[in-house]
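A short write-up of the structure that comes next.
With one protein chain withheld, the remaining protein chains of the complex are depicted in position.
So, chain A:
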Amino acid sequence: MLGQTCRKITGSLNVSPRIEFKRYLWRNSICQQKIDITLKYTDEASGSIANKEPTLYEKFLKNPKSVPLITSRKLENCNKYRQPRQAWLETLSTVEDHKLGMLDLHPDIFAVHPRLDILYHNLRWQEFYKKIDYNWTPSRGDLDVSGGKQMPQKGSGRARNRNRSSIMFRTGAKPLGPKGPRALFYMLPKQYRVQGLCTALSFKYAQNNLHIVDSLEIPTDDPEYIQDLIDTRFWGFSALFVDDTDYMPENITYALAEFPSYNILPVYGLNVRDMLKHETLILTLAAVEKIEQKLLFHSSRNKRSSRFSMDTRYDQY
């Protein structure tokens, strides 16, 4: 379905488009968004392809010394008693594993206490907040039964009774059974959710399942390319690619559409369940910046400091 829509857009505009993921908005600004897309496409069509900036890997191929070896990324409010974690900056431009540099990662996000019970709470919440229990059993009044007395009060030798809906009867009602659609919605406190994301990221980093990549640009949209890449690097059976926005490059979306176990996600869709479900987690550099900024902001926030602030309005996403 997604592939068909992509090819329609390419056919009509004759440029390399950015594919947008569907996302349900609170306000009815969907029309506004479509206009924005068209404008963006026309802007790209008017601009020449020669002015396009070369990727980090292209720069590396031309002159390995020109690419900066990033050893000290600026970390916000880093605790002076905790060492920042370090990770390689890799690339998806070749099947072989080439390292472009090294990054510093914030310890309050990527080296948090590995608490399994926080992960458990997050997983349970993700499962249960959407759940609706549809079980419904009829009670005495709901049974389709005549109201008359089943047998005379005395003389039968049996216990006295009234109508057939009684709970003592075999075919009678169930007392206090489940009643109707019942929502199991609840909100896990914010700190649990923030720390859940931090612990999941810490586990991925600690167990060597986290990889940071300059961008999700790949040379071809051939699914074999991506499969070879993942196999040579031993990234495992399932992988989750995370980019900072929901505008994804064309080639990777076509390639990964063939595989159910390799998935792409924007930063706003990052959740504990998906991080643990996929064996490896691949983040782009822009995604890492965004994740750090957001999680640090929310981990140090409380009701008092958020009382009159407009920092997290949903329409400023």
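Remarks
Note that a residue touches a chain if its C-beta (ideal position, glycine included) is under 8 Å from a C-beta of that chain, and two chains touch if they have at least 3 such contacts; residues count from 1.
Operating definition for what follows: contacts and distances are computed from a predicted model.
Missing chain, UniProt protein name: "Large ribosomal subunit protein uL15m", from among "SEPT2 protein", "Transcription factor IIIB 50 kDa subunit", "DLRB2 protein" or "Large ribosomal subunit protein uL15m". Within the set A:T91, A:S165, A:Q195 or A:N209, the residue that contacts the chain not displayed is A:N209. Note that of A:L61, A:L143 or A:L276, the residue touching the chain absent from this view is A:L276.
For chain A, the residues in touch with the chain missing from this view are 111-114, 116-117, 119-121, 123, 202-203, 206-209, 273, 276-277, 279.
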